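So the structure is just underneath, and the comments pick up after that.
The complex appears here without one of its protein chains, the remainder shown in place.
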Amino acid sequence: MAASLHVSISAETILNFFGLEISNSIFTSLIVSFFLVGFALYFRSQFRHTDKPSALQNFVEMIVESLYNFVHFITENHKKSALFFPIIATFFIFIVLNNYLGLFPGVGYVMVQEQHISQSDLSTQAMASTAPAETAVPVTEVAEGEHATEETTDASVTHDETADSGEGSALHKAVPLMRAATADLNTTLALAIISVVLTQVFGVSHLGLAYFKKFIDFSSPIGFFVGILEMILETAKIVSFAFRLFGNIFAGEVLLAVMTYLVGVLVPAPFYALELFVGFIQGLVFSMLTLLFFNLATKGHHEEEHEVAQA
Amino acid sequence: MLQITIASAVALSDEQKKKLETGMQKKHPQEELSFVYQLQPQLLGGLSVSMAGKLYDASVRARLNQLAAKL
Partner (left out) sequence: MEIQLTQIIFQIINFGVVLGALTYFVYKPVLKLLNDRREKVAAAAAAAGEVMQEKEELERVREKTLVKASQKAKKIEDDAKREAREQAKAILDQAKAEMTARENKFNAELTKMKKEELKKNEAMIKQAAVLMAEKVLGQAIDAKKHQKLIDEQIDQVIESL
């Protein structure tokens, strides 16, 4: 049976955990998190304060040193570097690993049955064919062999086929077990919120309440207007961070899936390499922008104008 | 008495002797003269007469000696 192409903008639930939905992207992200925490613990046990580190420690040292130098290059201030570095480094590592896990063979192909929230479960029959379950909103399912009826991306998509199969019971659809966490808007929004909120926090901690003078400026009408714009800008940053990352990774997934579905495995190979590149770059971009905004926020207001003008 | 010694390379003849003695006696009449005749071939010729400390050497040898001394 030919593989079917499965593309979905939002992540699907795979598990119901005491009322909490675990989506496949959360599952993937948990894999990465467990790996990182486990690695941290393991590293701690292996760490030796010596000038002749083991291969693993050497590798970790290399990464840490490069990232720290990268941070320090922008801040030029050891105190700030020490403060920013853990967050920036973790952003980078977290995002890149999650991006890469999405490219891992099997991710997106291993399928399970989709689980729905208990709400929709209860009112399955009633809602099944009309109001789609919350976690299965815009699903575009193109199943070869099956007569794929409407390939629509409307919000009120039909689940004709599926309604056929398990009537009276919960909707069962085959969904991927794993999905790149960063291809889930929730995840990227979370990261973006962390980044922007931390920027404000650092701004206040370094400049005191004077930081907010950026947004509330009564010196002149134009100043006031600019202040409002600044506020909008901050919120816009959240959106831009989130969507930049999400868009890149998700689009990459779709690209690979469609190519593989259409052409086989060899032709998409260069695109696979492209995705590796993109995954790395997006992690770098997210971290670097966050770092720049951190740095801007902790500098004086008068300097910021110059920086912004350059940027 | 005065002795007069007459040395000559060859013996004097008697005449010569007489002549000599007479002459000398005439010169010194008061004296008593004694004449001694010596034959000395090394004189080579001539006479060498000595008397009381005075000598009259006219021998050839004497002249040779003088010559030698002058050389």
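The first chain written gets the first letter, and so on, giving A and B; residue counts start at 1 in each chain.
Heads up, the rule we're going with is that a residue touches a chain if its C-beta (ideal position, glycine included) is under 8 Å from a C-beta of that chain, and two chains touch if they have at least 3 such contacts.
Note that the structure is predicted; figures quoted are calculated from it, not measured.
The chain omitted from view is touched by exactly one of A:Ser23, A:Thr199, A:Thr260 or A:Gln282, namely A:Ser23. The chain not shown here touches chain A at positions 9-10, 20-21, 23, 26, 29-30, 33, 36-37, 39-41, 43-44, 47, 49, 51, 60-61, 64-65, 68, 82, 85-87, 89-90, 93-94, 134-135, 137-138, 181, 184-187, 189-191, 193-194.
Even with one chain removed from view, chain B keeps its contact list with that chain: residues 4, 8-10, 12-13, 16, 19-20, 23-24, 26-27, 41, 44-47, 49, 51, 54, 56, 58, 60-61, 64-65, 67-68, 71.
Following the convention adopted for this analysis, only the chains that are shown with their structure count from here on.
Chain A and chain B have centres, each the mean of its CA atoms, that are 181 Å apart.
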